[in-house]
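Just passing along the structure, written as structure tokens.
Here the complex is missing a single protein chain, while all its other protein chains stay put.
Presenting chain A:
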Amino acid sequence: MSLHVDVAVRRGRFTLDVAFEVPAGGVLAVLGPNGSGKSTLLQCLAGLLVPGRGTVTLGGRTLTSVPGVQVPVHDRGIGLLAQDPLLLPHLTVVENVAFGPRSQGVSRVRARAQARAWLKEVDAAGFARRRPAQLSGGQAQRVAVARALAGGPRALLLDEPLSALDVDASPAVRGLLRRVLRRSHSRDGHSGDELSGTGREVTGGDRCAVLVTHDPLDALALADDVVVLDAGRIVERGPVKEVLAAPRTPFTARIAGLNLVSGLAADGGLRATDGRFVAGVPSGDCVAGEPAVAVFAPGAVAVHPADAPHTGSPRNVVDARVSSLEPHGAVISLRTAGEAGAEAGIAADLTPASVAELGLEPGSPVRLEVKAAAVAVHPAVESPSPFPAAEP
């Protein structure tokens, strides 16, 4: 069941205009900041919103075609796993999971049997009789996964499925999603046999999924490909690992948690837009004089007092001012004020101890150093977007 999407939606001054395809069994991650059009896209796919133009087809069946076709939500075969589990509070866990099969005309006994099998699949068989209110967030989301899959969707939409969970619960649910999404990919499903009674499960191996997230970790763990949305357009796309490891737009770099300086490729590095030379390791496909980006991790940035002498091997030294300091797990993420070539500023990871030692606060002048070996230079995409379909 491959999913083809080519839609355009106007909402006031905002325009969403995207085209992409998810192959059968594939998982596509959609990354983007708030207001980039992720929700609008999901609404189009789910059938809640009729786009102004375009088509949505799933496994050869046209779900939306403007003008003309708009298959209603319940008949699209597209499941939804939202940020909140949204388990129906008046039903028990097993009744929630059986809701989909029941609604599609499966007998009560059979729907229950399927529900129990799916609960077992998500390691939630133990609380089949509980009410949703008696579950923790992670448990509830696991049940929600079972419910979404028990509905036998031909495609699954995942809308930030982990963002409402606390840090302890999200790895388990991520692992579960990885199992169920990737199992359909490998088409071997050990439990596929006991679930084969669902009818649609026979084709479940082809199920594709669209995962909306702002967390690169989710994209890396769950998806094959990624599209990056910004202001309603796809600004980057490709295999997740490649896109995140070598971001070609400042926006993607920020999502990936990497620093990016844009400019023109030069011998042994990059000439930034402000004329400064960034020493780095060019990738094989870099052509001197062509647009390129230099990418390096915040962990590779050393932070010194503004008046520190230039010592040792780092060849990239830049003076900047601290714009923000934010705790990020065990480290403190420092970001400098933006400048030409690196509009988003440069991020550096520090321990709380060094922040205290250096006496850093927003506005403090600092000297940043990056080893040339830690800087990768890639060809940049033609700005702002390489995809004609995404042009307004």
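We adopt the following convention: a residue touches a chain if its C-beta (ideal position, glycine included) is under 8 Å from a C-beta of that chain, and two chains touch if they have at least 3 such contacts; residues count from 1.
Note that in this section contacts and distances are computed from a predicted model.
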Self-check item: Record-based protein name (UniProt) of the chain missing from this complex, from "Quinol:cytochrome c oxidoreductase iron-sulfur protein", "Molybdate transport system permease protein", "Polyamine-transporting ATPase" or "Na+/H+ antiporter subunit C"
Solution: "Molybdate transport system permease protein"
Self-check item: Hidden-chain contact residue, picked from the options A:V66, A:L86, A:A125 or A:A164
Solution: A:L86
Quiz item: Which residue, A:S103, A:Q134, A:S324 or A:T351, contacts the hidden chain when the whole complex is considered?
Solution: A:S103
Quiz item: What residues on chain A make contact with the chain left out of this view?
Solution: 46, 48, 72-80, 82, 84, 86, 88-91, 99-100, 103-104, 147-148, 151-153, 157
